[in-house]
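Showing subunit A:
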Amino acid sequence: MIAFDLALAAGILLCAVSALTRRDRTASVAAFMVLGLLVALSWVRLAAPDVALAEAAIGAGLTGALFLRAARRLGPLRPAAGRTLAVPAALVASGLGGGLAWVFASASPPAIYAPLVAASLPESGVSNPVTAVLLNFRAWDTLLEIAVLVVALLVANLLGSRRLVPVSLGEMTLPFARIVAPISILLAGHLLWQGSSAPGGAFQAGAVLAGGLLALVLAGLAPTGTLVVRGALIAGLSGLAVFLIAALGSEALTGSLLGYPNRAEKVWIVAIEAALTLSIAATLCLLFTGFEKRKTS
Partner candidate 1 sequence: MTELLPLAILMTSLGIAPVILALPDGWSRLRTALNLTAAGMKLALVAWLSWAVAGGAEFGLSLEIAPGLALALKADALSVLFLALSSVLWLLTTIYAVGYLEGGTDRSRFFGFFSLCVASTVGIAMAANLFTFVVFFELLTLATWPLVVHRGSAEAHRAGRIYLVYTLGGGLALTLGAVWLYALAGEVPFLPRGVLGDLPQTDPLAVTAIFVLLIAGVGVKAALVPLHGWLPVSMVAPAPVSALLHAVAVVKSGAFGIMRIVYDVYGVETVEALGLALPLAALAGVTILYGSIRALRQDDLKTRLAYSTVSQVSYITLGVALVSPVAAVGGLAHLIHQGIMKITLFLAAGNFAEARGVKTVSAMDGMGRLMPGATLAFTVGAFGMIGVPPLAGFVSKWYLGAGGLDAGQPAVIALLAGSSLLNAAYFLPILHRAWFRDPPEGAVPKRRIGWMLALPPAVTAALVVAAGLLANAPFSPLGWTRFIVSLEYL
Partner candidate 2 sequence: MTSDLVYHVAGAGLLAIALWRLATCRDTLRRITALNVLAIGIAMVLLASGHDPATGVTNPVPQAFVLTGIVVLVAVTAALLALAERLEGSSDE
């Protein structure tokens, strides 16, 4: 398998170089998306399927879509300023990279987390260790992470970024959206439910759901009134609200922030995850479509 790893790594590096050097914006974004997919593959190789799912859905898919949108709106690449800097910068960067590779490869972490997770997993209420870490052991990180999404939503709202206006794409897209949207809902539900015991969870499910919604929006099938945007905004905010209320509620019950009541952990976690899925889907969708209707120039 080492050959496969080497090929994958080479492909990853090649894609990265391509994404960062191609002069054509679309080509560079395409290279970035391929990079995301290859990276997701490499994480499957590193036995991290949860992360691979998230990377494929969010890192490659959604970020790529955002980049594509921006590439269209930003116009062509400006010529690079100074070439004189390129060589010394490359030398310094490769030196830094080499140093980091050496330091990381020479460090081997003592197994501290693994036994702790193994010991605590039965009490966490779920059997997928990644979900246990995300929603129970280190749920505070996850709560703040949702807060990052909310703040990004607020910033995008403040900037009033131009709303995506779906141009007529022809009848061919309609069946596509009509099929993809329900499948994505099903898939999201599946990922959400499976998250407690197998790879999956709120983030992956939310991203898939967002993809389905976006298909509807792009096909012109979704309603686009201001009221809808406002509703989506509130849906985007609701995930953090539910999480915070759950945090405070659990403290009221058990005396510890985010300390779920005994033997009800799974219910709490799934409830929170369900709210998060909807909210993440709404947030990602809004981040992509934008808020304000402006004259398209």
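Criterion applied: all candidates are chains of the complex that A comes from, given by their letters.
One rule holds in what follows: contacts are C-beta pairs under 8 Å (C-beta built on N, C-alpha and C of every residue); 3 or more make two chains touch, one makes a residue touch a chain; residues count from 1.
Every value quoted in this text rests on a predicted model; they were computed, and no experiment measured them.
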Fill in the blank from the handout: subunit A in this complex touches just one of 1 or 2, namely candidate 2
Problem - In the complex, subunit A residues that touch candidate 2 - result: 1-2, 5-6, 8-9, 12-13, 16-17, 19-21, 25, 28-29, 32, 35-36, 39, 42-43, 45-48, 50-51, 54-55, 58-59, 62-63, 66-67, 69-71, 73-75, 77-78, 80-82, 85-86, 89-90, 92-94, 96-98, 100-101, 104-105, 107-109, 111, 113-114, 117, 129-130, 132-134, 137-138, 141-142, 145, 148-149, 151-152, 155-156, 159-162, 203, 280, 284, 287-288, 290, 294, 297
